[in-house]
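The complex appears here without one of its protein chains, the remainder shown in place.
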Amino acid sequence: MATDQDNLPFLGGKLSVINVGLDKFATELADHDVPVVHLDWKPPAGGDPELAALLSKMGT
Amino acid sequence: MDIIEKANEEAIRRMLGAEPVLIEVVPAGDIVPNLRDKMILHAGPPIAWDRMCGPMQGAIAGITVFEGWASDLEQAVIMAASGDITFDANHHHDAVGPMTGMTTVSQPMLVVENKTTGNKSYCAINEGLGKVMRFGGNDAEVLNRLSWIRDVLGPAMGKALRDMGGIELKPLIARGLSMGDEMHQRNVACSGLVLRALAAAMAKTSDDATALSEALAFISANDQFHLNIAMAMGKAIMDPVRNIEGSSIVTAMSRNGTDFGIRVSGTGDEWFTAPVEMPEGLYFAGYTEADANPDMGDSTIVETIGLGGFAMGAAPAVAGFVGAGAASEAANYTHRMSEICAAENPEWTIPSMDYLGVPTGIDVRLVVDSGIAPTINTGIAHREPGIGQVGAGVVRAPMACFEQAVRRLAEKLGIS
Partner (left out) sequence: MEHTLNKVFQGFYKDSVALMRLSRDLAAMDGVNEAALMMGSPSNKQILKDAGLLADDGATAEGGDLILAVRAKDSDAAKKAAEVIETQIMSQTRAATGDTVWQPQTIRAAAKANPDANLALISVPGEFAAAEARKAISRGLNVMMFSDNVSIEDEISLKVQAREQGVLMMGPDCGTAILDGVPLAFANKVTTGDIGIVGASGTGIQEVTTLISNNGGGISQAIGVGGRDLKDEIGGISTLMAIDRLDADPATKHIVLISKPPGKNVLPRILERVGQSAKPFTICFIGASDLELPSNATAARTLKDAAQAALGGDAFAEPAVSGVSVPKGRTGIRGLYSGGTLAAETQLILLDAGLKVASNAAVPGAGSLSDAGDMHKIIDLGDDEYTQGRPHPMIDPEIRRDPLAAALADSTVDVVLIDIVIGYGAHPDPAGQLAEMLSTMQRADNPTIIASVTGTEQDPQIRSSQIQSLQAAGILVAGSNADAAMAALKLLGINS
């Protein structure tokens, strides 16, 4: 039998997701009553991968 | 990068710890550092005469006549073009100015002192709407008004402020935000609050009832009277944030009608510039986009401290200039700006957004990464000198400035 302790959420808190990319994944998570924020994602640094990489090294 | 985060924390600490107080009004020649005769300070990053836009040249001609350096506008233009007059950016002299931003020796300057750090910043007094020098106006009406401000209003305000011990600006802004101002395009509430704070002291220190009445009437009739106070305050808050090693926080945003320029704490006093963009907005009767001058002025200092376009959520009436004008849309502007800022200001909050603090400390890294350019609320000047304001709207800071700043900061920190 599952005890209360057995039901502790695996990630330390109730699963809550930030979805970055395919909106289908966000819709499906919402169907499972998982709190999900779907980002209005745009390629970082205006789509310049070199600048995006530089920025991620600067701690964005 | 720990060094950047730590440096930005320090920058935010200095911004939020500032105690700006409007202490007096003094002629520029007596107080603005390194300001000389035949020298004109202008808005934006430094620019030479031949690259200046029409309204800027118009204003320079007008102020040259006003100062008595030339007898008429024509002679003034010749002097300006021939190098007889020295130009420099307001920002290089602890000063700011709206639109063309003319600062010269005889103009009375609002003085805001940051009591925490002791530094002072200066801005001329707002001339009102319509045909005015900050929009390039330079005819007799404009110059007469400037004379009256110099001879009557400035001294009257200076006396009153000294008598009352100044006006604390932080609580004034907090109240203005709760009354629907964002302090760039809408200053109705704050202008009223300033008048309320000044009136008694002006009456007490005046010995000329007519002059007093004219001065009070002038302030009452000008919804944007407080803008210039907010600008001097912004400069007084941001100057102590300059030169923090590693910080990616913007310390100044400014435009001269040709270039948009920014300065970033961790890259010192270097300007990162790009061609200024055209504002989008609504026009007064009889004018269209075709009449508009590109974006101009030091007033973007208010966005730099989290007001203006960043506090749009406090002023849904202003959001009408750019879209359908729903209150939720105004709030979205503020949310969007919070994505590019390091912090929120706990003292300047927006009641209708559950007391969210205004987004504070523009981080160039976040601007470039997100592609979200700072939104600036602005007036729109006519492209021809001498006509004045023709509309109002918003403009985006050019991304190229921020990209240059990011690369320079990375270079300074040895990140590649």
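Chains: A and B, in written order; residue numbering restarts at 1 for each.
Note that contacts are C-beta pairs under 8 Å (C-beta built on N, C-alpha and C of every residue); 3 or more make two chains touch, one makes a residue touch a chain.
Just so it is clear, the model here is predicted, and its values are computed rather than measured.
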Touching residue (missing chain; options B:A43, B:V276 or B:A331): B:A331
Which residue of B:I3, B:A274 or B:A317 touches the chain not shown here: B:A317
Residues of chain A (touch criterion as defined above) contacting the omitted chain: 2-3, 5-22, 24-25, 28-29, 32, 34-35, 37-44, 49, 52-53, 55-56, 59-60
Contact footprint on chain B, counting only the chain that is left out: 282-286, 288, 317-318, 320-321, 324-329, 331-332, 335-336, 338-339, 366, 369-372, 391
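Keep in mind that, in the parts below, only the chains that are shown with their structure count from here on.
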Chain A and chain B: spacing of chain centres that average the CA atoms, whole Å: 40
Contact set on chain B toward chain A in their complex: 1-2, 4-5, 248, 365-366, 368-371, 399, 403, 406-407, 409-410, 413, 415-416
Residues on chain A engaged by chain B in the complex (per definition of touch): 42-46, 51-52, 54-60
